[in-house]
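Missing here is one protein chain; the remaining ones are kept as they sit in the complex.
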Amino acid sequence: MPLSYSIRNLWTRRLTTILTASGMALVVFVFAAMLMLAQGLQKTLVETGSSDNVVVIRKGSATEVQSGVDRYQASIVETQPEVAIGEDGQPFLAKESVVIISLHKRGTKQENYITIRGIGKSSLALRPQVRLIEGRLPRLGTSELIAGRSLAERFEGSGLGETLRFGLREWKVVGVFDAGNTGFNSEVWGDADQLMQTFRRYAYSSVIFKLRDPSQFDMVKKRIENDPRLTLEAKRENRYYAEQSEMMATFLRILGTSLTIIFSLGAIIGAMITMYAAVSTRTSEIGTMRALGFQRKSILSAFLFEALLLGLIGGLIGLFFASFLRFLTVSTMNFQTFSELAFDFTLTFDIAWKAIAFSLIMGFVGGVLPAVRASRMNIIESLRAT
Amino acid sequence: MFILKILIRNAFRHKLRTLLTILGITVAILAFGLLRTFINAWYGGVEASSASRLVTRSSISLIFHLPLSYKDKIRQVDGVKTVSWGTWFGGVYIDEKNFFANFAVDAKSYLELYPEFLLSPEETTAFLRDRKGFVAGRKLAKRFGWKIGDTVTLRGTIYPGNWDFVLRGIYRGRNETIDETQFFFHWDYLNEMMKKRGSARADQAGWYMVGVTRPDRATEVALAIDRTFKNSLAETLTETEKAFQLSFISMSETIIMAIELVSFVVIIIIIAVVANTMSMTYRERIGEYAIFKTLGYRGWRIAGMIVGESMIITLIGSFLGIVLTFPVAGIVGKMLSNYFPVFNVAEEAIYMDLAASIIIGLIAAIVPTYRSVRIRIADGLRRIG
Partner (left out) sequence: MAPIVEIINVSKSYWRGNRAIPVLVDINLSIAEGEFLALMGPSGSGKSTLLNLIAALDHVDSGAIQVGGIDITALSENELAEWRAVNVGFIFQFYNLIPVLTAFENVELPLLLTGLSRRQRNEHVEMALRIVNLEERMDHYPAQLSGGEQQRVAIARAIVTDPVILVADEPTGDLDKVAAREILELMDRLNRESHKTIIMVTHDPRAAEKARVIRRLEKGFLNDVHSQDPH
């Protein structure tokens, strides 16, 4: 059977085709959106941090906020031979303090928790993906801050030149940095010692250093974790951040999957209704074609092709609209770290073809039974129908 | 009811199509109900919160603690009836995946402040007497198979080390909005350990829970408490329990809005599908409707038949959808038990389901009804032969 037969039939019953395809488009949209969200989340957290850096936190704490590394322990970490030596001849290492404060989003009174990171001299250098785009770096020993771009845009008081008030002090934002797709974009950075003083914290949260040789990670990890003086654990920086998104990613996955399953059932039913109706309307046509000598399987494939085409149309429409999601930034609280995280919807080729495959499967499942019915019709009876 | 009989027979003339349409509606109502349940679950804490309880925490953020000495100062504020305090422990039970809320509280005042946690008098006494005792919610105990007297070990993340606790009581919630997955133990136990280790965290409370004498004084008392600690080293932010819960929810606002949007789009799509079916059916029966007219049936009677048929299909579908929502919500709730301690199908969701299905049934019938009222007998009859 010519392909144009199926195509033209879909065109002739335009309204029905559009309605059914829309149902499928919605499902594909939700499916793609869920995958894009998970991908965007993963990308953000994976790109946050590099595999050449090591994050050392207290054993058992899942996040920097919960962790505490006192000065004594931090100095022991500093002496590890695997720590790279920086340009200044000093260990390429930073001791950081991370806490959470609450800020208002611009234009609302609603509070959101955001991460504020006390940094050391080498902190910026340790993270080459972070670039200053406005203003200047904060002077150590002062109450100056720099804010990540996502944060500066959305939160009151965190833009260039603005002032934040906490801990009975005023902090001036002297610069804005862009950290690409990473979680750092939702953070505020300032001098670790100043911040620790303000918050009366006597221990750092974490120690970050660059490996002299990336393959030496296991060695230094083993030494740190087995050292009786230390109660620390070491992770590669990117792995550390990836783990922080697991709960969130799982949640999104469960939500998205249950929605997709239910919706796809609906779309398949819609496709079945449409295809059964198509078969029923064209009963005498089917009889004619069989009379002319077309085999059962030709009839089957013609109708199946129509259903697949329906699915494909729905899939393309859904994917088309889903691709606009790329312009949206999701800002929400990461359950695990308890603080603000902003990330985008990311569309990859993998997601796109999965979405199309999914729509084709829906078309197939919706169309197979009606197509079988069409192929098994009795010739004489179908010729009698008008 | 003769009319009902006719409507049902008509609706099922084309069994397969009707069945599929009903199934489609069932799925859509199920989806809608599930989404509303999601949203409801998110606001779960808000439902359970009391108007006569306040939460006082550090004004910087929840992760900063307040001095224990505050408890007396708060007690002295006019309008305060009870003061309790707690600290988030964040311990891990065997694996991070087994997440549940665990925290230390000042036991006696906490139980006083939360009468919706039902414990037997023996359990209460046993708990208060055992410093290492803990109380768990019914759902939590069931999940891990804990029995009274069992020793449970939590691995501290904020407070390092392995901590042993003995289960002394299993509480039931007073109604189904109450979270039955909490784990709380004695604050004194935690504090003693901190003092022994010489930790800076000793004599600190994560937050204070304040019971007020009258709910209408809540805001006033909240402001008074904050004023007490203004310009001190640890400034406070006090709000009603409800506001406290809402502030967390609003942090995930984007996701909630997205879900709300999707739930309404579902309804629109299903209207389209049912309308499609109704118009297909109508197209086939135009001749019949013309005949009815020749017999003297007026337009509105025919309209009534069409709408009636549409409503029957829709209502059967939504009934099935509503019935299925419960088991499905149960399954999804179990999968998400880490995130949502309470995942119930709200009464409100059911009403919305019904309203949605009536709207669907009516809108789907609009165009066929309009056409049938307007059809000229001759045109209709011509279509038969």
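Chains: A and B, in written order; residue numbering restarts at 1 for each.
In this text, a residue touches a chain if its C-beta (ideal position, glycine included) is under 8 Å from a C-beta of that chain, and two chains touch if they have at least 3 such contacts.
Please read all numbers here as calculations on a predicted model, not as lab measurements.
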| item | value |
| --- | --- |
| Which displayed chains the unshown chain touches | A |
| Touching residue (missing chain; options A:Ile85, A:Leu132, A:Ala357 or A:Ile379) | A:Ile379 |
| Touch with the omitted chain, as defined above, among A:Pro2, A:Gly107 or A:Gly141 | A:Pro2 |
| Among A:Gln129, A:Gln216, A:Ser284 or A:Ser323, the residue in touch with the chain that has been omitted | A:Ser284 |
| Chain not shown, touching residues in subunit A | 1-2, 4-5, 8-9, 11-12, 284-285, 287-296, 379-380, 383, 386 |
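Just so we're on the same page, only the chains that are shown with their structure count from here on.
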| item | value |
| --- | --- |
| Distance between the centres, which are taken as Cα means, of subunit B and subunit A, whole angstrom | 25 |
| Of subunit A, residues touching subunit B in the complex | 15-16, 19-20, 22-23, 26, 30, 58-62, 65-66, 99-102, 110-113, 166-168, 199-200, 202, 231, 247, 251, 254-255, 258-259, 262-263, 265-266, 269-270, 272-274, 276-277, 330-333, 335, 338, 340 |
| Subunit A-touching residues of subunit B, taken from the complex the two chains share | 16-17, 20-21, 23-24, 27-28, 30-31, 34-35, 38, 60-64, 90, 92, 96, 99, 155-158, 160, 200, 231, 233, 235, 247-248, 250-255, 259, 262, 265-266, 269-270, 272-273, 275-277, 280, 332, 335-336, 338-339 |
